[in-house]
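Provided herewith is a single structure, encoded as C-alpha cells, for subsequent inquiry.
Here the complex is missing one protein chain, while the rest keep their positions.
Here is chain A:
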Amino acid sequence: MTTLTIAKALNAGLRRALEADPKVVLAGQDIGKLGGVFRVTEGLQKDFGEARVIDSPLAESGIVGTAVGMALRGYRPVCEMQFDGFTMPAFDQIVNQVAKFHFRSGGRINIPMVIRIPYGGGIGAVEHHSESPEAYFCHTAGLKAVAVSNADDAYWMIQQAVASADPVIFFEPKRRYHERGEVDVAGDPQPLHSAKIIKEGSDLTLLAYGPMVKVCTDAAGAAEDEGRSLEVIDLRTLSPLDMATITRSAEKTGRVVVVHEAAGNLGLGAEIAARITEKCFYSLEAPVLRVTGFDLPYPASRLEDEYLPDLDRVLDAVDRSLAY
C-alpha cells in the first residue's frame, strides 16, 4: 500500500503501462517537459523519450487522428485532451473514426486507444475548462467510457484501459487530482467495466461517478446522522454500464438517485433511470430521481458552486425519494 494523489496514481499507472508494453505511446499538448498542465505525465518524457511521450502540436483533431494511424500501425496510443472543452475539435476523429474502425472493418481492425479527458468543474476556471461531455461519447457505439473517482482506481483503471482492445474514453475528475488515497500496487484490481459499492445501505441507492462520488459519500454520511441508510455506488464504467450491480442495489433499496455534474437533459442519468425502470419496475418505491448540472451552458466560475450538485441538492433528492 502506498498513498498517492489521483494525479500521481495516474502517473504511476501510465509509467507501468509504458514499462509493460513498448508499443504504448503517449501524445498530447505540453505533456513532455511540462508534464501536462495537471502534471499527470510528469517525468515520463525524461524517462521514456520523445518518441514515446509526444509533445503534440496545438491541434486536438491532429492528436487523435494521428493516434488512429499509430494504432493502425500496432501502437497503443494514450492521448491527453488538455481540458474537456478542447476535446470538441477532435470530435470528428473520435466519433466518426475512432469509434467506427472496428465495425467498418468487419471486426478485423482494433483501435486500442485511450483518450484521457480531465473533466468537470469546481476549479474556478474560465469557459471550456469545466465541462462534462461524457454523454456524447457514451451515446456513440464503438467507444467505451470510464470515470475514476479515487487514486487506487486511477492507478489500475488507466492500465486496464491501455490494455483494452477497444477505444476507451477515460474521464479524470480534475478537481480531485490532488486528493490522496491508498493505492494497492500489488493488488488484484476488479474488472475495468464494473461498478463498485462504496458504502452499503438499505433505504436508498446513490449512483455517482468521478467527482460526484465524494459528494455522495458525504451525503450518505450526513443522512446516516438522521438515521437513514444510503447505499453509494461508484459506477466507474459509464459505457458499458454495469447494470447487474445497479439493478441488484435498486431491487434491494427500491429507491435510486443518480448524481452527475453533466446537464440532466439526455445525460447518463436518463439512460440509467430508463434501464432501472425497465428492469426493476416492481421493486421500485419511487421514481428514479436525478441530481445534475442544470440545462445551461457551464456558467461563469462565480456561479459554479451553485451549478454543480452539492450535498444539499443530493439530500433534497433523497428526501423527495423517501417521501413517496
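To be clear about the criterion, a contact is a pair of C-beta atoms (placed from the backbone, for glycine too) under 8 Å apart; a residue touches a chain by one contact, two chains touch by 3 or more; residues count from 1.
Everything that follows uses one rule, which is that contacts and distances are computed from a predicted model.
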| item | value |
| --- | --- |
| Choices "Pyruvate dehydrogenase E1 component subunit alpha", "Helix-turn-helix domain-containing protein", "ABC transporter ATP-binding protein" or "STAS domain-containing protein" - which one is the UniProt name of the chain not shown | "Pyruvate dehydrogenase E1 component subunit alpha" |
| Residue touching the undisplayed chain, where the options are A:D30, A:D166, A:E224 or A:E271 | A:D30 |
| Touch list for chain A against the chain that is not drawn | 29-30, 32-35, 37, 55, 57-59, 61-62, 85-86, 88-89, 124-129, 222, 265, 294-297, 299-307, 310-313, 315-316 |
